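Removed from the display is one protein chain of the complex; every other protein chain stays in position.
In order of appearance the chains are A, B and C, and numbering begins at 1 in each one.
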Amino acid sequence: MLLVRPSTFSDLAGIERLLDDTDARVTTLPKERDKLSEKISESDDGFRGDTDGEGPSSFLFVLQDTDSNELYGTSGIDAEAGCGYPFFNYRLDEIVHASHHLNISSKVPVLFLSHELTGRTLLRSFTIDPALTKSDGFDLLSRARLMYIAANSDRFHQEVIAEIQGIFDEKGACPFWDAVGRKFFDMDFLTADYYCSMKSKTFMSELIPQHPVYVPLLPPEASATIGQNHPAANRTCQLLYREGFHRSKFIDPFDGGPVLKAQLRYTHTISNIRFKTARPSDVVGGMKYLISNQSNQDFRCVIGTLVDGIGDSIRISLDVADALNVQAGDDIAYSPL
Amino acid sequence: MLLVRPSTFSDLAGIERLLDDTDARVTTLPKERDKLSEKISESDDGFRGDTDGEGPSSFLFVLQDTDSNELYGTSGIDAEAGCGYPFFNYRLDEIVHASHHLNISSKVPVLFLSHELTGRTLLRSFTIDPALTKSDGFDLLSRARLMYIAANSDRFHQEVIAEIQGIFDEKGACPFWDAVGRKFFDMDFLTADYYCSMKSKTFMSELIPQHPVYVPLLPPEASATIGQNHPAANRTCQLLYREGFHRSKFIDPFDGGPVLKAQLRYTHTISNIRFKTARPSDVVGGMKYLISNQSNQDFRCVIGTLVDGIGDSIRISLDVADALNVQAGDDIAYSPL
Amino acid sequence: MAKHSGVGVTSLPDNRQKMAAKLDQALASFEKSLPLTERVYLFALVDESTEELAGICALESSIGHGDVWYNYHVGKSVHASREIGVHKITQTLYLSNDLTGCSEIATLFLMPNFRNNQNGHLLSRSRYLFLAEFPELFGDEIIAEMRGYSDEDGNSPFWESLGRHFFQMEFSDADYLTGLGNKVFIAELMPKFPIHVPMLTAEAQAVIGRVHPQTEPALAMLKSEGFEFNHYIDIFDGGPSVGTKIKNIRAVRESKTYQVGISDQTPAPDFGVKHGLLMVSNRQLGEYRVLLVDQGAAGDDTLWLKPAQAKILHVRAGDTVRAVSLRPKEL
Partner (left out) sequence: MAKHSGVGVTSLPDNRQKMAAKLDQALASFEKSLPLTERVYLFALVDESTEELAGICALESSIGHGDVWYNYHVGKSVHASREIGVHKITQTLYLSNDLTGCSEIATLFLMPNFRNNQNGHLLSRSRYLFLAEFPELFGDEIIAEMRGYSDEDGNSPFWESLGRHFFQMEFSDADYLTGLGNKVFIAELMPKFPIHVPMLTAEAQAVIGRVHPQTEPALAMLKSEGFEFNHYIDIFDGGPSVGTKIKNIRAVRESKTYQVGISDQTPAPDFGVKHGLLMVSNRQLGEYRVLLVDQGAAGDDTLWLKPAQAKILHVRAGDTVRAVSLRPKEL
């Protein structure tokens, strides 16, 4: 059975293998063991609710097969995007240029550097074994984060966002980056991306061009990619749209990819979530649900079948109860797949 | 009976009297007869759907007592805010100023000059005889505009906005203006306001300061009025909130008053509107509704009682039918008061 | 020979109405009947032998008071991060009215058949003697705006990369509108935010502050007088503005006053000898005239004029004149 649970240090090797295999661009997950281990440590603090006043929490989950103990993916949450520092985006707006006298009126699209999304809840660090991309495991790994948030909603912002990979090719050529960031950061896209995962965000404040960017000044191949997602992120976008996310006016300042946005309470997962008392037993048939325990530190989430009914308790199968570390009488949450 | 209908040139004297009496600040309605007559002429073109390719339509309505023929108020719509030219607002945003090294992080509110609302449907020019402020007539005059929009929805933007008067005193002292616009326009608030109603908007492009305004640099009495409405606009705000409008991030660039925003289809008036065939007859009892005909040029809207029912036709009283210029078999629209 | 005059102005293309207004303005300026900041001084180059008008030029006392004066200020932006070892210097263009209140070396037009005998130099540089004489009529700083680079087909790479996106017209149209004194459309259509130079096309970046090939000689002349690029450029074609303090202009600094002596022995100027000529002005505002004389005419305190020269200058023995060598020594 596939299980989502908090990452631990013992996952280090597994995550590294995953990052190597998938060749994914996961800005917020560094491949270097030291940095990765730091991330896991931060996440650990987050799950323990122990942030030492060191700023907002981060959470890193892994997708594990309970039979083989193999890791198949990672996903994460930042309780507050930017973690106390500016979370940079460009905001696409329009300026009207009109002359009464000359009878000219046109709207010029402009990208404004914005910190507006700073502090929103950010879904991040999503990596999955390509073999599972089309499986339920994809939904489980992504949506388990919302199940976790539902169980700990006071720790998260009501608005939740996700940055979607923009357009770049296998060689790392990124038209938006080449037309904008590269002129100031003086490095190629992959290098900048690498620094983003490795370094403090100070260099962003130091290097990012501060003035608005007039879109008509960009080469067409760059402006065409504004707000466009990488084909590899199609599945992610579909899932998030189904969840109730929608495109925002914000784009990634590096690759121009879209930022998706949703109100937590209106997401499919959370608006349909139910909380009941578990009655582990033999369960036959029923609909598929995401099912999670209500633990903070030992959070677990799986997909299982349930027959939802009236009343305070609900039957879950023994193996689900086992995977969730749930005893009879414990609270569980579930939301339709 | 109180009736809302398109303004005509014969209303000139009545509107002038009204503007004198109410002493209201109605930026978009000039007191000068020439300018006022121009506005009525534009509105005329609007209702006739005859804009000569001269830009988007404006509509001006009057509230009239059908018994005395006295005018008691005006209200208006711009199909596209700015009428093809920039519609200026300040957009309140926040910039994060954070230093990793010094462990400082703070959010600084900033006002960005914005044209984003340009082209939205704008409710404007609302004036009412103070004696009617607490009556149904207030709702009729304001909401009749939405009834008109519902009947001609292809001519309007899906998003509708209303600028609410900000804080200024009887003498015209306006803390926001004095701290921002006045420094560049070199004139007091009432003069600037007067020019706004009289002149083309070219001078706005020429004079308004283009760079973002850091709110902490404003004197406290000015920053305190950002997004605050004038007490005289309380009734308007209440009505619009009930309609489903909400505060936006935008404020008036002159007085700092809030801009309210709604999706047309979610407004109370439009989401509850019904269209049926009129059967004028004696009607007894029933609920109060806004009732309008479906004419474009000869639009009329009143408050009357209806018993809503199943089926395509509905009974309306003879005097309502008369006021609306509606015959048996004509379509009418109605929405609960 | 430079004096204020209106003759023949119609020969200047495309400008009849504007020029007529300028002329009225100029006459009122010489009569001091306009506010200081609105004055413009128009000078004409006249062939005294034929009374023929050979060219005109102008000085603006203070720019940007009627119409708004726009430039881009070319600023430096340093993008540096020690943490990741980046230090990149780029340019940023800031829409600016900074030159408001400066004086301006304005219009110059010389008829093609008079482009010889140092006439261009006389016409252009005669203004410096006027500045030396009447500094109280001008600001501290003076600028000249140079036509920017465009190719043989008249295309301005700077315009193509920037202005065209906002003005939706040809460069020539924008230029024409500005020439008419209509600058409202600039406030309405101009991009107001700073422009990151690296986002312009390479062609546009290359011509920032670069003059049109035909303007190179004019630029060289200004530079020889001490004008320097002041980091402001034209908002349409990216041509440079050059400026200096009036007191630092070579011809102003080096000019001296002399008593007039009249003598038939005074050598005649040889226009073929570049460095053998002096400009002499009569120091009179209302009847301002400048004439080229041979440098041999200047003694220690006396400048010797032939009777005919004195007549042209409207001076008599014992009057004072101001003179300076036509060209800087280095050239």
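To be clear about the criterion, a residue touches a chain if its C-beta (ideal position, glycine included) is under 8 Å from a C-beta of that chain, and two chains touch if they have at least 3 such contacts.
Since this is a predicted model, take the numbers as computed values, not measurements.
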Interface partners of the hidden chain - shown chains only, full complex considered: A, B, C
Of B:R17, B:R33, B:R48 or B:K183, the one touching the omitted chain in the full complex: B:K183
Given B:K35, B:H100 or B:R279, the one touching the chain that is not displayed: B:H100
Given C:Y94, C:F134 or C:F271, the one touching the chain that is not displayed: C:Y94
Positions on chain A where the hidden chain makes contact: 202, 205-206, 210
Interface residues of chain B (partner: the chain not displayed): 97-102, 104, 106, 108, 110, 179-180, 183-187, 195, 199-200, 202-203, 206-207, 209, 211-214, 216-218
Residues of chain C in contact with the chain not shown: 64-65, 67-69, 73, 75-78, 80, 82, 87, 89, 94, 96-101, 184, 194, 231
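Everything below uses one rule, namely that only the chains that are shown with their structure count from here on.
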Most central chain, judged by mean C-alpha position against the global CA mean: B
Mean-CA-position distance for chain C and chain B (Å): 54
Centre distance in Å when chain A and chain C are each reduced to the mean of their C-alpha atoms: 62
Computed distance of Cα centres, chain B from chain A, in Å: 41
Set of chain A residues in contact with two or more other chains: 97-101, 200, 202
Where chain C touches two or more other chains at once, by residue number: 184, 188, 193
